[in-house]
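Apart from one protein chain that is not included, each protein chain of the complex appears where it belongs.
The block that comes next holds subunit A.
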């Protein structure tokens, strides 16, 4: 048995993702946003999080996935990583699970259209559940903000 790692589970489309619980500050419901002009397309705006102004990233847009309208299940996961504090819009977020580090494999080159460098690995949970672990530092890499990456599905 390897170490246990607590991750917050969220969904983008049919895929399930995980992000380490230490990097998550809170999970918020969708709320009105203030658009930031001239910002990259995947930055949906800024919100007032109890007195702090926090930029919000649409994770689907960030990964070049097809964007969908937000629903009641949509959530904003406020994360802090690589000295940034940002919110990530996800389709839903409703689970915290323990992952055994022994069950984490390095990601293959392409998983569901997302570049491998955004991923830390793929964890197997239980018998058939697969969880994609996000590499937040890469997702928030500022040098990439200017050049939006699009993928052919």
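Brief remarks follow.
Criterion: contacts are C-beta pairs under 8 Å (C-beta built on N, C-alpha and C of every residue); 3 or more make two chains touch, one makes a residue touch a chain; residues count from 1.
Please note the rule applied: contacts and distances are computed from a predicted model.
The chain that is not shown carries the UniProt protein name "Chemotaxis protein CheA", picked from "Chemotaxis protein CheA", "Pyruvate dehydrogenase E1 component alpha subunit", "Branched-chain amino acid ABC transporter permease" or "NADH-quinone oxidoreductase subunit N". Only one of A:52, A:96 or A:130 touches the chain withheld from this view, namely A:52. Residue-level contact of subunit A with the missing chain is found at 32-39, 43, 45-48, 50-55, 83-86, 140, 142.
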